[in-house]
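Notes for the one structure printed next.
All protein chains but one are shown at their positions in the complex.
In order of appearance the chains are A, B and C, and numbering begins at 1 in each one.
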Amino acid sequence: MTKEELKYKLGEISREAAFDETGEFLNVIIPSPELLPLIKPLRLNKEFYFDYLFCITCVDWKDYLSMVYHLTSTLHRHTCVVQATITDVHCPQIESVSGIWKTAELNENEIYDLFGVTFLNHPNLRRLFLGDQWKGYPLRKDYTDEHMILL
Amino acid sequence: MVLITGYVKMNGTEINIKKTGFLKEYFGTIFTSLSSLLTGMKLTGYYFIHPNKIITEQYPDNRATLKMAERFRGEVTLPHNENNEHRCNGCQSCEIACPNGSIKIVTKHEISEDGKKKKRIDTWVYHLEMCTFCNLCIEACPSKAIVMGKKFEHSVYDKSQLVKILNKPGSKVMKEAEE
Amino acid sequence: MKKGKEENKIVFPGQLHESPEGGMLVTKLDEIVNWARSNSLWPLIFGTSCCAIEMMHAAGAKYDWSRFGFEVARATPRQADLIIVAGTIVMKMAPVLKRLYDQMPDPKYVIAMGACTISGGPFFYNTYSVVKGVDHIIPVDVYIPGCPPRPEALLHGMIALQEKIKHQPVFRKNKKEIHHDERRIKI
Partner (left out) sequence: MQMTRKPSDITTDAKSGEVLHHEGEFIINMGPQHPATHGVLHLKIWLEGETIKKIEPHLGYIHRGIEKMCERLSYRQFIFSTSRMDYLSAHINNQACALAVEKALGLEVPPRAKAIRIILAELTRIASHELWWACSGLDLGGVTPFFYAFREREAINDIMEETCGARLTQNFIVPGGVMSDLHHNFQKRVKRVLTQIKDNLHEYDEILTGNIIFQNRLKEVGYLSREDAISYGCTGPAARGSGLSCDIRKLYPYDGYEKLDFDEIIFNEGDCWARYRVRMAEILQSVHIIEQLIDSIPDGEFQAKTKNVIKLPKGQFYQRVETARGELGVFIVSDGAATPYRCKFRSPNFSNLSAIPQMAQGAKIGDLVAIMATVDLVIPDIDR
C-alpha cells in the first residue's frame, strides 16, 4: 500500500490521527488513549497486516513523551510509524502492545526502565537494565546523576 | 542452496538407520559417530605432521622483526625534530574532535620578538588510559602535528604512568607551522 | 623490621642476625616458589565486551598464550589465580566482580585489560552506569591500555605480571615489596 492509501485508510479508523509525511515513512500521530483502537486493526486487518514490529522507542520532548512504533508487514512490505503522545510527564501511562507483538514485552521493559513509562496490562513489568534500586530514569532529559561527568 | 558448502559430502554419513533392530541401531550409531569423529581427528593429525603450516608467532622473541602495519594506531605522538621543535600551534582542534576527552591542551600566551601576543602550548596532556585510537584527532589536526605511533606495548604497574605529556621540555613550535 | 631499632641493638659475637632480604635459603625458596607461580598462571575468563575477543585471539593459534602456561583458562574463580578483566564494568556488574575476586584463592592477581577497564575509557564521560576504572573495586597489578589492546600487548602485560611475581617476597621476613611502579617493564 502506498503512503496515500495508508493515510486514507488510517484516517477512517481513527478520527484523531494526525499525519506527518515529511520523513521516509508515514507518521501517524495519535494521543495515547487512542493507541489500542488504532493499532489492533493494523495488526489484524488483512489489508494492513502489520505483523512485524521492528522498533519501539520513546522520545522525551520535555513537556510530553511520545512512544514511537515502527511497523512493517512481511506480506505487503509497507511500513508505517505510529507515534502516541503521552501528555502526563510525571506519571506516564500507556497500554501495552505485548499481547499483539511478543517482541514488545522486553522492549517495553526497557522503556519502563529508561523512561519511566508504565505499561498497563503488561505481563511482567520490571526494570530490565538498572535494577530496582536505581533512582530516576536516565534517558529523560532532566535526569541528573553524580556519576555522570559531562564533557 | 545446500550445494554450495561442502557438507553435502558429509550428509552421506548422516544417520539413516531403518528400524531393523535394537542392537543393529545401537552399534550402528556408535560406528557412525566414531567414524565422523575420526574424520575430524584425521585433519588434526594432518596438521600434527605438517609443522610448516604452523602460524604461531613467537612473540617476545620476535620483537626485533615484528613490524606493525603502516596505519596501525598504537598511541598518539607529537613528533619533535632535531632542534626540539614540533608542529603544534595549540589550536585545540584535536581536543574538540576527541569523543572521550583523552586530550587536554593547556595553552599560554607568549610575547614574540615583534611584541605580538601569541597562543602557545604549555602542556599537551594525553590520557592513554582513556584513548580508543579512533583516529579522529589526527584527522582533525590542521597542521599535521600529531601522528599515530606504532608502539603497542604500554603495560604498566601504575595507572598514573599512562597520563603522558607529549611536548618535550623547552620545545618550540616550528616556524612554518605557526598559525 | 624497623631500621632505627636495629642500629641501637648491641650485636653479640656469634649471634645470627637476619640480612635485610632474608637468609640464603629463604631467598632461594622464594625464587623457586615464584618461578612455579609465574609459569602456571591460570586465568579466570572475565570477558564482558570487545577485549574478550582479543583475549580469545591471544588464546588462539597465532599468539598461543599456552607458550607461557596461561592456557588453562577457567570459568570458575576457585581454580584460577589470575583474573583478566576484559571489558567495561558497570554498576550492576561491580558486586559480581568483587564476589568473584573474593572467591579466588590466594595468591591472586588482576590484569586490567583495555581502556574501559582501566578508567571507563570511551564511557568515562556522559554515561551514568559505568564504573570509572576497575581499581575502584579490586586491586590491579598490571594495566594494559588499548581499545582493545592487540593480543601481543596482552601477552606483554602478562609477561610483565610474571616479572612482578618473580620479585615478590614469599618466605622472606622483609615484607617490603620491590617498588614495581618505578621499574620499567623490560622483557
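A few notes on this one:
What we mean here is this: a residue touches a chain if its C-beta (ideal position, glycine included) is under 8 Å from a C-beta of that chain, and two chains touch if they have at least 3 such contacts.
Every value quoted in this text rests on a predicted model; they were computed, and no experiment measured them.
The chain not shown here makes contact, within the complete complex, with A, B, C. Within the set A:L10, A:L53 or A:A84, the residue that contacts the chain not displayed is A:L53. Of the candidate positions A:T85, A:T103 or A:T118, contact with the unshown chain belongs to A:T103. Mapped onto subunit C, the footprint of the missing chain covers residues 45-50, 52-54, 56-57, 59-62, 75, 87-88, 90, 92-93, 96, 100, 122-123, 125-130, 147-148, 150. Interface residues of subunit A facing the missing partner chain: 22-25, 27, 51-55, 57, 59-60, 68, 70, 74, 77, 81, 101-103, 105-107, 110, 113-114, 124, 128-131, 138-139, 150-151. Seen from subunit B, the chain kept out of the figure touches residues 1-2, 4-7, 9-10, 13-15, 29, 32-33, 36-37, 39-40, 42-44, 55, 69-73, 97, 99, 132-136, 139, 148.
Here is the rule we go by: only the chains that are shown with their structure count from here on.
For the pair subunit B and subunit C, the distance between mean C-alpha positions equals 23 Å. For this pair, subunit A with subunit B, the centres built from the Cα atoms lie 40 Å apart.
Here the CA centre of subunit A is 48 Å from the CA centre of subunit C. The set of subunit B residues touching two or more other chains comprises 100-101. Of all residues in subunit C, those that touch two or more other chains are 124-125.
Partner subunit C is touched in their complex by these residues of subunit B: 54-60, 66, 99-101, 127-133, 152-159, 161-162. Residues of subunit C that touch subunit B in their complex: 61-64, 67, 115, 118-125, 133, 135, 140-147, 149-150, 152-153, 155-157, 159-160, 164, 180-181, 183, 185, 187. Interface of subunit C with subunit A (complex): residues 91-92, 124-129, 132.
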